[in-house]
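Every protein chain but one is kept in place in this view of the complex.
Going by the order they are written in, the chains are A and B; count residues from 1 in each one.
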Amino acid sequence: MTTIEVKTHHRNELLDVTAQVARVVSDSGVHRGAAVLYVPHTTAGCTINENADPDVRHDILLTLSDLVPQDRRGYRHGEGNSDAHTKASLIGFSQTVLIENGRLVLGTWQGIYFAEFDGPRNRHMHVRVVPHG
Amino acid sequence: MTTIEVKTHHRNELLDVTAQVARVVSDSGVHRGAAVLYVPHTTAGCTINENADPDVRHDILLTLSDLVPQDRRGYRHGEGNSDAHTKASLIGFSQTVLIENGRLVLGTWQGIYFAEFDGPRNRHMHVRVVPHG
Partner (left out) sequence: MTTIEVKTHHRNELLDVTAQVARVVSDSGVHRGAAVLYVPHTTAGCTINENADPDVRHDILLTLSDLVPQDRRGYRHGEGNSDAHTKASLIGFSQTVLIENGRLVLGTWQGIYFAEFDGPRNRHMHVRVVPHG
């Protein structure tokens, strides 16, 4: 298992980690398998999305913040980050990306993103490369 | 890895692909393992849900479109499909379904759905059948 260090710079941020994950896959020498990504936090997750126009990430984060505002009548958790916990469970903490011919099988427009919802912080993402038969 | 071709007919659609995935599992001859499903797009994903009453799919799509409208003040992405990118990240791009006795372990009411959010289009879903020891 390899742990990638991720440094985020904003409270909400989709940080491209595709190159780091690809390096772990390449270093593993695995030809055919999967990369299992896992974020060991509760106010951050990971997702896949567009790797070209950064405005897509902006619009995703804008929508999430409209839907899940930082303040909501009825919140009980005292740390002011209930929104971040909720966004993380909606986006998810894990992704499985297939590997063929030693490389991640990503769609043309797909990148892998660390999804920060309570930054800026120093964060981690675990990557386990699993060979398939 | 097998790639299923999916033809969608609406902008938003939950298309049942259970039979196609079951055929890949059956053809694999794997008795005990998992089917890893992966959608290589950024405006479509995949999910599990009710296989009986199609009104459930209608209501899920209705809710998603209420929550994530196609137009939102502040969107920057110029292609008019920021909603589709967001819905896809909320629903997810991958599913892992267990296999026992050579068959998908789905609940009684579960089907596997390709989740289109920017159709109609010709789409793909990768299926990797992984044997478990």
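Heads up, the rule we're going with is that contacts are C-beta pairs under 8 Å (C-beta built on N, C-alpha and C of every residue); 3 or more make two chains touch, one makes a residue touch a chain.
Keep in mind it's a predicted model, so treat the numbers as computed, not measured.
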Hey, which of B:Val6, B:Ile60 or B:Ala88 is the one touching the hidden chain? B:Ile60
Which of these touches the unseen chain: B:Thr2, B:Gln20, B:Gln70 or B:Thr96? B:Thr96
Since one chain has been left out of the picture, which residues of subunit A touch it in the full complex? 1, 36, 38-42, 67-68, 72, 74-79, 82-83, 85-86, 88-90, 92-94, 96, 126, 128, 130-131
Please output the residues of subunit B touching the missing chain, sorted low to high. 34, 47-50, 53, 55-56, 58-60, 62-64, 66-67, 90-92, 95-98, 100, 105-110, 132-133
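The rule is simple: only the chains that are shown with their structure count from here on.
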Measure off the straight-line distance from the CA centroid of subunit A to the CA centroid of subunit B, and report it in whole Å. 19
